[in-house]
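Showing just some of the chains, left in place.
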Amino acid sequence: MANGVIMLCFLVLTFSGHYMVVASDPKPLQDFCVADLTSSARVNGVPCKDPSLAQANDFSFSGLHISGNTSNAVGSKVTPVGVTQLPGLNTLGISLVRIDYAPWGLNPPHTHPRATEIITVLEGSLLVGFVTSNPDNRLISKILYKGDVFVFPIGLVHFQQNVGNVNAVAIAGLSSQNPGVITIANTVFGSNPSIANDLLAKAFQVDKTIIDQIQGMF
Amino acid sequence: MANGVIMLCFLVLTFSGHYMVVASDPKPLQDFCVADLTSSARVNGVPCKDPSLAQANDFSFSGLHISGNTSNAVGSKVTPVGVTQLPGLNTLGISLVRIDYAPWGLNPPHTHPRATEIITVLEGSLLVGFVTSNPDNRLISKILYKGDVFVFPIGLVHFQQNVGNVNAVAIAGLSSQNPGVITIANTVFGSNPSIANDLLAKAFQVDKTIIDQIQGMF
């Protein structure tokens, strides 16, 4: 097994910070409603293909065994399998994601506005945590090893960090076909257009120059 | 009317950063289920009182005309009316909140994990905004004046800032009996225990000393 672990570690890669996973969607009203990603009609979710034209490929996706490229600032990479990648997920309220972490790589603090996430570690060791809402803002965290499972409740800020010298890999399910990802740093300091630096300086209780410095990174 | 505005402005006060508002909850299975806040039983939501003992007071709350105390670091104060304050809201999926803003006071960037928020300005002028999820992180913002209404979709980061020299007041509805509030600064930099400074330094792409400085404020 040690060899197996080592071999797999070479697969581990780079960062992105956003991913699409598993969320609790509206109840389906037919066996399935395969997303017609070519439709110009826009509804809550995605319009469906004619069900008689649905094929096995509409319900499948390939490539989740391929490590993501973690050569980026945070050293992690998320590969999503949501309704965009797997159209058969439309209306079904779930998605999957693979996350790769370089040694000490970080999936930085973020929330999913539309999903709870359940994660399991395939390789490596991860420090994971989430923070409860106001007023407690309690950090609940733990180091996970291969085979451990952890849950991040819907909407709460959470993160994972590789705390080992080898690559790490995780798989997660999310309770939405399109959970959404809000990476705190990118959203608050890297929005387009920017949030005014004096507003952020007041929010974070620091000088505007520090805000400018952080905003410059995103 | 100008006098009226000025009088009301004296009501405007101080900060907190958390509030409980209106969210979309499980469908009720009876006319009402008044929260029995004294019960030791714990369920999703709150156990109910015997409905034959329900009184008009169980469905009411007093004091939303009283300005919150904004003498705090951010110059705003939220007064919630959720299931804790108004037990008749239990299972009904909605709540209200009053927000007071000192001149230039800020209700800092935050999310509600369980609610969309609809806000209306009673007095003053507010810069409001929300940021879309990854990868766009688009800031959608606008200055609101008395009588304007704005919506912050569920789970997205949003804020309001008083952009006038007088106090401002707003009322908001939220789609949960207990929407939850995640103030970004408090959650990320002021959790208990703290998130490690090197993790946050990597997430925000700054030196640990800056993280230490921000963490010292919360």
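Read from first to last, the chains carry the letters A and B; within each, the first residue is number 1.
In the analysis below, contacts are C-beta pairs under 8 Å (C-beta built on N, C-alpha and C of every residue); 3 or more make two chains touch, one makes a residue touch a chain.
Bear in mind the structure is a predicted one, so any value in this text is a computation, not a measurement.
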Revision key, fill the gap. Quick tally, homo complex: 2 in view, grand total of copies 6
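The rule is simple: only the chains that are shown with their structure count from here on.
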Point to revise | Partner chain A, residues of chain B touching it in the complex | key: 17-18, 73-75, 106, 108-109, 111-114, 127, 129, 131, 133-139, 153-157, 159, 161, 180-195, 199-200, 202-206, 210, 213-214, 217-218
